[in-house]
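Here it is, the structure in full.
For this view, one protein chain was removed and the others were kept in their places.
On to chain A.
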Amino acid sequence: MLEVEGLKKKFKTNVAVNEVNLYLDKGESVGLLGPNGAGKSTTISMISTLIKPTAGKVRYQGKNILKDPNSIRPILGVVPQEIALYELLSAYENVKFFGKIYGLKGKQLEQKIDQVLELVGLQDRKKDLVKTYSGGMKRRINIAVALLHEPEILIMDEPTVGIDPQSRSYILDMVRKLNQEKGMTVLYTSHYMEEVERLCDRVYIMDHGQIIASGTKEELKSILSSEETVLIEVDQTSSAMLDALNELTAIQQVTEAPKGYKLIVSKGANVLADVFSLAETMDIKITSAHVEVPTLEDVFLHLTGRKLRD
């Protein structure tokens, strides 16, 4: 449905996005995961025809949309990272205005307004000015505006930034519903791994402007199939212990965890005996030890050596 080929964006000497290739199939929910500054927003700005790429192509049903942006704009719904609303207008007035510029009018417009306000749960507050809304309510109207014209493709740029867990959960459920019940194709960017894990069928992991891994959640986690994550909790951490763990050959990677250490080890390798013996010689008590199922966060850590929110 939508293909991105060799997308590149250079701002003076800084290459924000480099050789990005991705695709979206109809009805899919695809995540673009990466830390802040990875190039996610720039990538989706180019896909949504907002900014011009330095190089590369974006094809919708085989046609290069960068040459004719108007061919894709009517079927595209974009939820920007910022609250792009007129604060002095009510939710109803905001939605109505954006409906009008998408060519909706009369009864049809009123019906659509009712539907989206119902969907985002703000029907009863529709006459209130947006400036009086909470952060979560603003986010929901921000999404409603993008949904009014029933787009085929919904592009969401970190739509849950800075809101409470309740509003976040509401938004994620809503997006899931749109994708599963209405068959809307969703491209969802976030640096919250758990959101992408919950919503998306396929994931692209991005860092330093490049796609560093892609596939279904299971495929990505299978990158770590030859490895295991062992979480050790201790009564006291020390840099000497960290160095000693790093020197154990069976351990591939060691990072500090809140109460101990996170070890990435080869699958099946019996490192616990060595770790216990090491702790004993250093007079450190191990309070717990367990093997974790890998998450996308682990995949990201494995690929980049950094955490998503670093």
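Going forward, a residue touches a chain if its C-beta (ideal position, glycine included) is under 8 Å from a C-beta of that chain, and two chains touch if they have at least 3 such contacts; residues count from 1.
In this text, contacts and distances are computed from a predicted model.
The chain that is not shown carries the UniProt protein name "ABC transporter permease", picked from "ATP synthase subunit b", "Cobalamin biosynthesis protein CbiM", "4-hydroxyphenylacetate isomerase" or "ABC transporter permease". Across A:15, A:83, A:242 or A:303, the single residue that touches the chain missing here is A:83. In the complete complex, the hidden chain is touched by one of A:51, A:119, A:223 or A:242, namely A:51. Touch with the hidden chain on the side of chain A covers residues 48-52, 66, 69-70, 73-74, 76, 78, 80, 82-86, 88-89, 93, 97-98, 100-103, 129, 145.
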